[in-house]
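Missing here is one protein chain; the remaining ones are kept as they sit in the complex.
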């Protein structure tokens, strides 16, 4: 049973993917495949491979016992191989001598990890695709739904919700591409024997490696990578960057969801987002999960990066630090991706509230455009000063900037009434919004 | 069942301390204590408190079910309180209305955390005391066991193993003191209700808080600290700093243990430190565990620090990021502390090898002292140059520096033979070693 | 000239404190003090000490040239000592032989760092005291100024601005205390010679150390601490924790300053917080600086923690990583502290807007209290359900919860009108607010 916090902040599938059972299953997948690969190249009898493969069934192993014995050697593989030998001895005694042939613990652990990571990436991509689809729809639906643009948490010229969604979308899509590219690089066989030379296999080490890679449907890298973790860390960093993009989206949505802003909301399900003390609350629970992940991913990635400084042919600490850290990173990310999939698929948008918030700024959003229009006549410094003064009047009197400007500027001939009307027309103020949405949604080859 | 990696890299006791059962037990401890506190101040009938307290037994709750339901609200407390109410309703229906009275989820989770941390600190301190005792002994036993001092991984003047051990000891002792001080500060009641005002308890909130603190044997802080995590993070940072000191010791010992250095070794137990591929190996498994912890602690602490930037009266992400991170930090630390307790208690020292390594440097260790002696006559620049030249001869010819120096310097009258003898006498070269050992071992009030 | 970013995000004084000139000045302070200490104990003539001290004037050294030569040895001290010898040779040739006597580069660099840190802590404390005073005043002034309590960025029961300010205050005060305690521990002499034994000083090493500590007005630690960085990192972590508390305050204030919330504002100076594009904007520039610091401190501290794993008697990488990192941490913190001093000293509070925001929630803030009142009659589950239903009516109809509740609950006798009035009275809803303010502001001995 995973820790309760993990259950809230991750997904069941990802937590299970790195759980004790799945971990041992991946290790056994290596041992079984190794025996078959060695049979393929004629190193061991195929009946032995069959006996070993048949024994590689996770349910037959006492996980708790193996785990306890692992504390002695610092490696899960040593007791596991012991028990595998015992199991094989029962059905096919001579086959027992061929168990784990030519491999070292790290081969098993690293390739097992790669198998788990392959599955983890698939799980992530499934939720990322949901987010992409939801955001694409959102961007299309709200291409022309204006809301306040906000810089440094202060109001600026309007944008549309479609532009916001398209920006999230493009970042998530780039994030997915990065993960897929990095996974293609990283998810390769590790098989090097004690020090990465496959010396225990004489002159057929590479043949065995090729057959083993084929058995596990993994690519064979140029060489074992036991102390060169750059590909693993590159995958992890692609994942951490996705979390950053999910966090950005969650921050935005949770800010829109503030009761004082009230422009968009996470979907409400029965019991979802409730509070034990405040029964009416609609808490941004999905955003909370994504934001907690974006709090964690940087530190987790930094551990993996620190761990890269590995000693010679097997690291003392740097490698082992990966063991709990990679699962934690993927678990946090899975939680964030699933949560934001639900949030984006069910996002409630209040377009009226968005427009009302624009109106509440009493035209101040357009001060930049106004200053721009005045610049030609007054120069930048004077125009800015003028608009700053008019804005001050708006803040002090509560009047609308358009009104204030009309009174002062049209009268003095600095601008025409028609020009002023265009400046304060939201649709005029959206600039390249539609184009930037299109360009971001367009499929890339 | 904890993840296998955790079983290797942590201790059973610490992993259990943050496991699902212990977590829920701590939450129930709060709910039971709250009911008794409210009975104490007369807010609820004492029979109700008794009924609630009686129901607060972890075995009676379906942890898996509660955990699954927690995903809806993002809080473990909501389903737990629901089930507690149901349980109380069965034995004392009116008491059910008094469950969780005036508290908010975060009160339960944070105070529950504090109870777990209190236990975690005790567990840590137990192993730290073992390390302290072992290092003190080591420092005394080897007060006069010389070995090469090493700077930038290059040989320098000799020190003694006692000085090395005394340095480790003093760092660990400071680390323990920091943890204890920070724990005293941090391990206090959290009880504030929805927004930290205890508003649901009318004018007796503080009285209830005092009674609740007494029930749980915790200090009552000046005010609720739900979004002020500085004390928690200060405790975590004291723990992370201890890990740094354990890592330093592990780095040193693993370097001494290299077969080419061969000066000190982790104890060997049956099966301990073995390798699946290389049966003769004596792996520094304890150091490995400590070094993996020192790879992880910085990133984990950085997550907690990032999480401090919390929004208003309950954080969105920063608080929740603590949930898996604090346990991970304590688990890694417990593994490191236990491992280094075993390493230091059983450290094998090869004093002969230490002396042999000094001799292998052919007197180059004493080049600084030689240069110092020549400085008076030659000035620093000339003396350094001279010694650098003599050292070069040593490196090229394989002769001993003392011999080379005698030939050149005594002949030319730059130094007397007697002076030279003293320069190359190890005991003469230890400077303040004995005093620095004493000063570090001395008990502080 | 410091980097422009640093000039914006730090303070002039702190940047200067870690600048090239101040760094070399601190190194020279060590060399001068060392000569005087050695004269005090009779190791070198006092005229030599006078000559060396007289030469230790930063303006006389070619910083650029020294820095360039430092790249060869990886240590600033080697070229500096060369130039110091040259300088002394000019005024007192025999004294030149006594320069840097018995010390190693790391002694100079570490003690120089300690001198800079001592000044850095003083600079920080000055701004922290400003913040404390401003917050104390704010807490007193707004003890009874109600505003919406906000959890997960959603409205909850009311608190007062005084409570918010008192919470910030107490966190900052704890932060200051932690820094001062850690500084007392950390700011001690480093003096150990090549490997920490002071071997080059024969049997008077400790005497020289005592005299040197006295010269520099530093405490003498039990032993040299060259590879035990725990005290330095503990100081840095106290600083990083303060940054977290400053960041929390900045996050809160920047959220209050959103135009849709509009409850409190950074002070506006001429040009301060302006925007090149939007002339009317009042940007939360102070909060921005503090929040950027709280983004940086966790990563910087994690570097320092990682660096603790130091090899033997001088580290290869871990120590040197401190050099740019400690200044960066203190510079970021100084920027944050000064910015928040200005923000808190000049904070504009709009108490009316605060009350208006409470009213805009149409009584939903009091739903918890209402549920609490109904619980006695209905049980928790029913009461919560009832209030959730009434809240839904409020959300859908725009009516006030008090009205809705009166219609339904008083009619059905579940609650009296008087009770209802008390529930929806803000003053009644503040619980222990006043007490929690008092307790946090109270001076601690």
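Chains: A, B and C, in written order; residue numbering restarts at 1 for each.
Keep this in mind: a residue touches a chain if its C-beta (ideal position, glycine included) is under 8 Å from a C-beta of that chain, and two chains touch if they have at least 3 such contacts.
Just so it is clear, the model here is predicted, and its values are computed rather than measured.
Among the residues C:75, C:126, C:181 or C:428, only C:75 touches the chain that is left out of the figure. Residue in contact with the omitted chain (choice from A:32, A:112 or A:298): A:298. When the omitted chain is restored, the residue from C:292, C:344, C:391 or C:433 that touches it is C:292. Where chain B meets the omitted chain, the residues involved are 151-157, 254-255, 257-261, 275, 277-284, 288, 298-299, 302, 306, 357, 360-361, 364, 367-368, 371, 384-385, 387-388, 391-392, 394-395.
Although one chain is not shown, part of chain A still touches it, namely residues 81-82, 85, 89, 96-97, 99-102, 149-153, 156-159, 163-164, 166-167, 170-171, 174-175, 178, 185, 193-203, 205-206, 209, 222-224, 227-231, 233-234, 237-238, 240-241, 243-245, 247-248, 250-252, 255, 291, 294-295, 297-299, 301-303, 305-306, 308-316, 368-369, 372, 375-376, 379-381, 429-433, 435-437, 439-440, 442. Looking at chain C, the residues touching the absent chain are 1-9, 18-20, 23-24, 63-64, 66-78, 81, 100, 103-105, 193-194, 200, 247, 250, 254, 269-278, 283-285, 287-296, 298-303, 306-307, 316-321, 323-325, 327-328, 332.
The rule is short, and it goes like this: only the chains that are shown with their structure count from here on.
If you average the CA atoms of chain A and of chain C, the two centres end up 31 Å from each other. Put simply, the C-alpha centre of chain B and that of chain C have 24 angstrom between them. Residue positions of chain A touching 2 or more other chains, listed in rising order: 254, 275, 277-278, 283-284, 288, 298-299, 302, 306.
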